[in-house]
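Of the protein chains in this complex, all but one are displayed in their positions.
Read from first to last, the chains carry the letters A, B and C; within each, the first residue is number 1.
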Amino acid sequence: MCSTHVVSDLTELLDLLSRSRVYDLAQPWFTGMPHYPTHPPFLYSLTKKHGDLLADGGVSSAADSIALGTHVGTHIDALCHFSCDGKMHGGVEVSGIQDYGRGIDRLSVDTVTPILRRGVVLDVAGPLGVDSLPADFVITPKYLEAVCADRGIAIGAGDVVLLRTGWAKFWNDPGRYITGGRGSQPMGPGPELEGARWIGSKGVFAAGSDTVAFEKVPSAMAVHVHLLVENGIHIIEALNLEDLARDGVVEFVFVAAPLKIRGATGSPVRPVALVVGG
Amino acid sequence: MCSTHVVSDLTELLDLLSRSRVYDLAQPWFTGMPHYPTHPPFLYSLTKKHGDLLADGGVSSAADSIALGTHVGTHIDALCHFSCDGKMHGGVEVSGIQDYGRGIDRLSVDTVTPILRRGVVLDVAGPLGVDSLPADFVITPKYLEAVCADRGIAIGAGDVVLLRTGWAKFWNDPGRYITGGRGSQPMGPGPELEGARWIGSKGVFAAGSDTVAFEKVPSAMAVHVHLLVENGIHIIEALNLEDLARDGVVEFVFVAAPLKIRGATGSPVRPVALVVGG
Amino acid sequence: MCSTHVVSDLTELLDLLSRSRVYDLAQPWFTGMPHYPTHPPFLYSLTKKHGDLLADGGVSSAADSIALGTHVGTHIDALCHFSCDGKMHGGVEVSGIQDYGRGIDRLSVDTVTPILRRGVVLDVAGPLGVDSLPADFVITPKYLEAVCADRGIAIGAGDVVLLRTGWAKFWNDPGRYITGGRGSQPMGPGPELEGARWIGSKGVFAAGSDTVAFEKVPSAMAVHVHLLVENGIHIIEALNLEDLARDGVVEFVFVAAPLKIRGATGSPVRPVALVVGG
Partner (left out) sequence: MCSTHVVSDLTELLDLLSRSRVYDLAQPWFTGMPHYPTHPPFLYSLTKKHGDLLADGGVSSAADSIALGTHVGTHIDALCHFSCDGKMHGGVEVSGIQDYGRGIDRLSVDTVTPILRRGVVLDVAGPLGVDSLPADFVITPKYLEAVCADRGIAIGAGDVVLLRTGWAKFWNDPGRYITGGRGSQPMGPGPELEGARWIGSKGVFAAGSDTVAFEKVPSAMAVHVHLLVENGIHIIEALNLEDLARDGVVEFVFVAAPLKIRGATGSPVRPVALVVGG
């Protein structure tokens, strides 16, 4: 009977989940956290403290207010984040569909449905015997293929593929996280166009990394253009992939649900990786 | 072999998910959306439009900035949101652990791990033959028990239990959503202490509703105190439960991951309900 | 000759200003400062610190971001802040001219020209021999007339008239400033309708106080309606009048320039009082 079948499937799903380890892939949000210089930082204040206002029976509540750029902290880029020659993914013209107060009318982050997909993480730093990749390291297809071969990873269409550089550990040292600790410009490891093409050729749903930008920085943003505009592949940045790497996880269910911010080019998100059994 | 087993479980989980319907339980965020008067509204602007700055090759990007109260839109209350006589859940004293700039040091929303639990929705409005409950409707245990009996629902310890009033449809009419459209004060249907005790007795992880407050409003906030402070049960508000009700869904896997905002009393969240098979 | 005359007048004005004492009538803005519960609190963060990014020659800069309600801290109310029966001052209908993202199209704070006017302060607390008025004190015409008679103050049309309650000193104790330190509701001294009528009858440009609301709180906001809607008199709140009171100043030039926030109902402002000679 149908309803029995449903219950039994639900029970099975709950059982699988109960046997899963849940990896938290997000960084925390706090005043002073790293942010790319062109994106507004994270602001926070309590709006009231316990005891500011006391109701009958000694009841009190506290609440807070925040402000931030939509690309600050662990976040996803909507396809409307980039354009080339006035056109977004699928040839959608930006002209006439953008407004400061309303955002972008097409391909915005509120159109991204909740993500429940196969995920894989390619630990680029680990096999090289370093805690973290150098700030000027280019993640070329050679490195990506080596990791896949070594760990027996096959990337499938629709997957979410994450690259680990080891930079997540710099989260509490914003200068280091953004510039690598040297000089005045944002700088960090990542793929260039060649790596983006390799990823794009897999037909994945999204690509992510543990760096402030899924792209070797500084750059002309060719990776963002190739993935978002030319291939319709979402980008997820500022992930924390350290726990996955520590445990040698390569494959999981990736779960994330961007906030449906109408017209927005991105959204903060707290993704999780579900690893069943083991 | 272990790794084979892992892969096979992952395959099974992915297979179950691929056969699931995903219900989006969040409302959209946009300038002018409803918000309880004491919580800061949602603010939005593009920080730049496509074409404001053009890089080589015609590349351009757009980005945005937002500001909002942490209890604005679909959100979860951390246990530190309420206190009674200076104590939060578990007797944790608020004195000395709260600061406007740093938030609350204990029981804050960044300590809430990602939620993957059995969920049930109790459609209170449906059986009464109304689209939405009246603004002064008290959801008493009598109504909750009737729904459970009628639909064969058993609430289990650790579940997430959601109450549907039908008010989600007023989201685009903020005056109606907040006050019921009458007079100057926030007003809306929900449980009072008796209903909260009934829910609390089930030992659930979280209780939620499709209203701005999980509590008949106006009130002395006895429900919040009973759930958050006395029972350690989280509260989720401003959900959209219309799709679940339309399809007669009562049981599902509830998935939500609050943003880890350090010290915060709440977080916006986009929950989903997974309904397997059918 | 005209230009000589101009220079000489300018010299005279500069000379008068150089002989003036400048009283700062604003409170500071900082995270955790008092705010009326329905208005968003003040948020602050550096966007970058010195040294986060270092340019050639060791050059570095720091910058910041803020968020706040427009009625938070020392601020002025535009005439569009209140309405009665759907009409603002002068019978302007609110219907059709308000939008969450655009604000109010008429009587908004960006239409308030810079204020350079005669100011008088009526110290209500001083003559009563108290540092600050009790939280439930009603400032009736009797008290206002007594101060005027005692100090020889004549209020003129177009003046800015400020009432001192002594509450400015509670600025660093937000609970006290907002509620008087008792119970859960905003509470504080101020005029009721009778006092508002007395002020309104003088034909002043603006009325202000050193409290969070120019109105005895709690109230039905009759003072705001009488001044803003019925008489077109601006309101300035959360002033610091302690220095004026300490020095026994009663008359001065009041200078303030609201930020031209398009469509807004209010603006933060830092007013000064210029006292010449003495």
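We take it that a residue touches a chain if its C-beta (ideal position, glycine included) is under 8 Å from a C-beta of that chain, and two chains touch if they have at least 3 such contacts.
These figures come from a predicted structure and were not determined experimentally.
Novice: Using the contact definition given at the top, list the shown chains touched by the missing chain.
Specialist: A, B, C
Novice: With respect to the chain omitted from the figure, which of A:13, A:26, A:54 or A:67 is a touching residue?
Specialist: Answering carefully, the residue with contact to the hidden chain is A:67.
Novice: In the complete assembly, which of C:121, C:160, C:233 or C:264 touches the absent chain?
Specialist: C:264
Novice: Where does chain B touch the missing chain, residue by residue?
Specialist: Residues of chain B in touch with the missing chain: 31-32, 35, 37, 40-48, 51-56, 60, 65-67, 101-102, 174-175, 178-179, 183-185.
Novice: Considering the whole complex, not just the chains shown, which residues of chain A touch the missing one?
Specialist: Residues touching the hidden chain, for chain A, are 31-32, 37-38, 40-41, 43, 67, 69, 99-101.
Novice: List the chain C residues touching the unshown chain?
Specialist: These residues touch the chain not displayed: 2, 5-7, 9-10, 12-14, 16-17, 19-20, 22, 24, 26-31, 38-40, 43-47, 49-51, 55-71, 73, 80-86, 88, 94, 98-101, 103-104, 110, 113-114, 116, 118, 220-222, 224-225, 251-253, 255-266, 268, 270-272, 274-278.
Going forward, only the chains that are shown with their structure count from here on.
Novice: With chain centres defined as C-alpha means, what is the inter-centre distance between chain B and chain C in Å?
Specialist: 39
Novice: Centroid from C-alpha atoms only, then distance chain A to chain C, rounded to Å. What do you get?
Specialist: Going by mean C-alpha positions, chain A sits 45 Å from chain C.
Novice: Could you list which residues of chain B touch at least two other chains?
Specialist: In chain B, residues 31, 38, 40, 43, 67, 69, 99-101 touch at least two other chains, as defined above.
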